[in-house]
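Only one protein chain is missing from this complex, and each of the others stays in its spot.
So that you can tell them apart, the chains are marked A, B and C in the order they are listed, and the count of residues begins at 1 in each.
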Amino acid sequence: MISTAQILYGTSFALIIIGLYAVLSQRNLIRIVIGLNVADVGINILLVTLGYIEGGRVPIFAPGQPTTNWVDPVPAALVLTAIVIGFGVTALMLTLVMRLYAKYGTIDASRIRGLKW
Amino acid sequence: MTTWIVLFISVLLITMALAAVFSRSLASAVIILSTLSLFAALLFVLVAAPDVAITEAAIGSALTTVVFVLALYRTKDAPSADSRSPKNMADESGNAARSVQEVPHA
Amino acid sequence: MRKLTGLLLMGGFVLYLVALVPGMFAPETPVSLESIGKDIIATTERVSGSANVVTAIVVQYRGLDTLGEVTVLFVSALGVAILASGFKDNVFKTMFAADDGGFVLQYGGRFLMPFIVLIGVYIIAHGHLSPGGGFPGGVLIATAVFIVILTGESVKIPHRLLSLLEGAAGLGFIGLGALGFLGADQSFLANTLPKGEFMTLFSAGFIPFIYAMVGIKVASELTTVVAVLTQAPHHDTAKEEGRP
Partner (left out) sequence: MVSPMLFIIAPLAAAFLMIFINRRGAALALSLLTPAGLAILGVSWLPATLVRAQPIVVASIKAPLGIPLSLDALGAGMAILVAVSSVLIVLYSSSYIHRGHHEVRYYAVVMILLTSAFGLVLTRDIFNLFVFFEILCISSYILVSWEQSGAALEASFKYMVLGSIGSTFLLVSIALAYKAAGSLAMADIAVAFDSAPRGYVIMAAVTFLFGVGVEAAIFPVNSWLPDAHSSAPSSISAILSGFVIELALVVTFRVLNTVFAAVDVLPLLQIIAIAGVLVGEFSAFGQKDLKRMLAYSSISQIGIMLFALSLGSTAGAQAGLSHLLMHAGAKSALFLIAGYFILRTGSRLIDDYTGLGYRMPVSAALFGLAALSLVGAPPLFGFFTKFQILAAAAATGGGLAWFGIASILSGTVLEAVYLFRVIRVLFAQPAERSRVEMDLPALVSVALFTALVVFGALLLPSLSSMIGPIADGLATLH
């Protein structure tokens, strides 16, 4: 019987690998950014899964609610940070893509001299 | 029970990730990415991380998509009233994607 | 070549993962916590007074990370503004304002805005009680501004006011953190304000105030990002952009 955590680990690594593969193989600059975002989602799932326990409950004190069997709140806090940082990088990259387009009229990496590698 | 829902969403997520990365139209890739984030948020609710879910939905799904859409508009040739129609947009991006794919392992 | 490199790298990564990290896939889902999370849950009521443990960690236990996170947003908003200043065209005009949004859309957007802002404020204010807090709340407020832009309204974005808010909220965060220097331990970001009654709105010491600062900062920065990207050259074409 496969466990929830195993599924989540598998999914997260699949997303990370799909995303990074896209970053390395695509030539369209926007697709590169999309790939990074896919990888980011994968990372977020990976981190959240670290804190998951079987049948875990939300770690919030509320009147009349049991305070046992809570999931680990630390990875959730880390993911919040990671999401915001990911957005900062994405916004900056996309602005850069727009500027590159304004300069060269293309978002194809193979047609921009400095982006071939 | 949770396991099966998680499994279902996981399969959905991986499919969407592949679609977002390899779809022909750039516009649909962006929308699929947005949906991917939204389903990831759903996953976070299931694994008891609502704080992450609400942030992922607000930032990953909504705001990132806004910036992506702005980028799509900005990276199109001289935007005119006509080019705003979704059909036209899909065509142009589709062409771009095809021309990329035609190049073999260079 | 790039595809090949990518494939090779990813293939290697996957193989390595499967071969050498059995710990990642082997175990069943754990049934109890064996990490610092357990100790944090045990101490959060005394240390932070926040009912939402994730909020307690974000704002207090790992408050320095959050300060860094706010800084990341700050610096990337700066970067977007610097880069966007190079645009020659004005997307705002061609994108939304060119075709009339229509009466219903325009007034609908204007009508919705205060409510969305209100929800944002609610989410920020209840960050220590329920899921949410400064980041999603701030994003909601920024979204409200974007909805108005989206309806084709020619809004003049007050850039100077936004940068004033950014700076002030950042200084406010640091100032609230520096209050900790007055406390017994003289440590930055210590929660020295009165904690109030656990699980009520007026509790958790400085956490709601920090989240308010974060909310203001996130809202103003994201508004800046969206605004400069939609109506980029606010210096050169400001005149053309004005209402007829």
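Methods note: a residue touches a chain if its C-beta (ideal position, glycine included) is under 8 Å from a C-beta of that chain, and two chains touch if they have at least 3 such contacts.
Source: prediction; values computed, not measured.
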Seminar exercise, completed: Of the chains on display, those the missing one touches are A, C
Problem set entry | Given C:Ala51, C:Ala81, C:Ile157 or C:Leu229, the one touching the chain that is not displayed | C:Ala81
Exercise. Of the residues in chain C, which ones touch the absent chain?
Worked result: 16-17, 19-24, 34-37, 39-40, 43, 47, 60-65, 67-69, 71-72, 74-76, 78-79, 81-83, 85-86, 160, 163-164, 166-168, 170-171, 174, 177-178, 180-181, 183-191, 235
Exercise. If you put the missing chain back, which residues of chain A would it touch?
Worked result: 16, 19-20, 23-24, 29, 32, 36, 39-40, 43, 46-47, 50, 74-75, 78, 81-82, 85, 88-89, 92-93, 96-97, 99-100, 103-104, 112-115, 117
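FYI, only the chains that are shown with their structure count from here on.
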Seminar exercise, completed: Rounded to the nearest Å, the gap separating the Cα centres of chain B and chain C is 21
Problem set entry | Chain centre separation (chain A, chain C; CA means) in Å | 16
Exercise. So what's the Cα centroid distance for chain A and chain B, whole Å?
Worked result: 13
Seminar exercise, completed: Residues in chain B with touches to at least two other chains are numbered 49-51, 55, 59, 63, 67, 70, 74, 106
For this session: Specify, in ascending order, the residues of chain C that touch 2 or more different other chains.
Result: 3, 52, 54, 87, 131, 135, 225, 229
Exercise. Which bits of chain A are touching chain B when the two form their complex?
Worked result: 2-4, 7-8, 10-11, 14-15, 18-19, 21-22, 26-28, 30-31, 33-35, 37-38, 40-42, 44-45, 48-49, 51-52, 55-59, 70-71, 75-77, 79-80, 83-84, 86-87, 90-91, 94-95, 97-98, 101-102, 105, 107-108, 110
Exercise. For chain B, which residues count as touching chain C in their complex?
Worked result: 49-51, 53-55, 57-59, 62-63, 66-67, 70, 73-74, 79-81, 84, 105-106
Problem set entry | Contacting residues of chain C [partner chain B, same complex] | 1, 3-4, 52, 54-55, 87, 91, 94-95, 98-99, 123, 131-133, 135-136, 139-140, 142-143, 146, 222, 225-226, 229-230
